Structure formats: structure tokens, C-alpha cells
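Complex shown without one protein chain; remaining protein chains in place.
Presenting chain A:
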Amino acid sequence: MITLLKQEWMKAVKQNRFYIWAIIAFLLPVATLTWIVPAEQQQLGYSALGGAGIVIAIAGSVFAALTFTQEFSFGTIRPLLSRQYSRLQIFISKIIIIFVEYVLTLIAGILGTLAGRGVFTLLNGSFGTEIDWQPFLFAQVMDVLMMLFYFAIVLLVSNMAKSSAAAISIGVVLSIATPIISSITTFLVRFWEPLKWNPLTVQGMLSSIFDGRSASNEFIQNYFGADIWVVWLVYTIYLVLIYIGTFAIFQRRSV
């Protein structure tokens, strides 16, 4: 397993150069928080990592989309699978490295946000708006938890279609257009209430919890008519099912 992780890491660095995304995620908030975001709106800017949040979400989708599809397009899927390792080991190693790439890019974004604030302070002689750490950190944790869903969908599509373009598109749409998807699914729920438990709505509602405060929890509990932990449990079950489905497709594929 360690060997597989080392190999996936080598591909992440040398083949896919994920660090370019991390560099962008660092530099973007430095630029926006220093020169673009007005001082009075900096709190919002911090939560969105100075605009890097979207870049990081797209980067995550790209990491997930490429991990399998490029093995097919380069023809490396055969040497990858005709070795002593089981497909489950290969699958898990890929998911771990996608997650590591994503988290490192996110950390670069957070560091960029702090650096942006530092540069702003140097230029303006004041700290500007203080960071409200609790919602700031909560938003990042929520992003990671929601990204697990996008990864699952992107991996599923990339394994089914073997197309990185299709997988990246789905990932980007899901990660930046969640509000649109939520309104469509909310509209459909009017016709049949149990539809509210569809994975997109569950994920969309949970992703609306920005600050972990009770108001958003209560809204979700009212919407689903269930405790918040039930909604989280359903979300987890969906995640597990999608990952199992994705692995089943990968496991059965002759190459």
C-alpha cells in the first residue's frame, strides 16, 4: 500500500503538477484581499478564501477526474492493474492521494488568506477586519466534507464514462452551482415529498451550513422533519454507496 501511495504521489507531483493549483490557491487570496475586497467585506472574503474557494473546488474535481481517466487515455491502466496489487488497494491509494492533494491545496488557500491579510495590514497600517475564527474554520471543514461528495460523483462518472472532460464538468457544476441544483430539486420535491431525501438535496442543504450555528441546523431539521444527525447519517450512507458503486465498476472493468 505504501508503494502505491508513493507512486500516486509521484504522479500527482510529476505528471499532474498539482502544486500549480496550490500556488494559485495561495496567490489569489493574497491579491484579492490586498487590493480587491473592500475592508468592510473582508470577513466574507476570509470565508471564501479570497476567491480561492472556487479554485480549490475546481482543483479537487480535476484531481478526482484525472486519477482514473488519464490512466485510460495514457494506456497506463494495463501496467497499473497487471501487478501484484489488488484493485481495492489501487482504488484506495488513488482516493487517499486525491484527498491529500485537495487538503494541501486548501491549506495553501488558507495560508494565502492569512498572507493576504498580512499584506493588507502592512499596506494600510491596520489589521482591517478581524478573522472570526470559528465560522472561518467551520466553513473550511464543511468544504472538505462536501468535497467528499463531489469526489464520489466525479469518480463515479469518470469510471463509467472514462472521460475526464465529462467528469471535470460534473465536478465543476456540482461544486459551483449547488444553489441552482438545490432550487431545481426543491421544485421537484413539491410533487413528491420523499424526493427531498435525494442525495443532491441532502448535500445541498448540508452545504448551506456555513457557520455551524443553530439557526441553519434548525432550518435543515424543519425541512427534513428529522434530527440533524439523521441528515448527516443519510449523507454518509449516500457517500459510502457511491464509493462502493464506483469501486464495483472499477473492479469489474476488463482492460
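Keep in mind that, in the parts below, contacts are C-beta pairs under 8 Å (C-beta built on N, C-alpha and C of every residue); 3 or more make two chains touch, one makes a residue touch a chain; residues count from 1.
Everything that follows uses one rule, which is that contacts and distances are computed from a predicted model.
Undergrad: For the chain that's not shown, choose its UniProt protein name out of "Heterotetrameric sarcosine oxidase alpha subunit", "ATP-binding cassette domain-containing protein", "Succinate dehydrogenase/fumarate reductase flavoprotein subunit" or "Monovalent cation/H+ antiporter subunit D".
TA: "ATP-binding cassette domain-containing protein"
Undergrad: May I ask which residue of A:S86, A:S183 or A:T236 touches the chain that does not appear here?
TA: Touches the omitted chain: A:S86.
Undergrad: Which residues does chain A use to touch the chain missing from this display?
TA: Spelled out for chain A, the touching residues are 3, 6-7, 10-11, 14-17, 74-79, 81-87, 251, 254-255.
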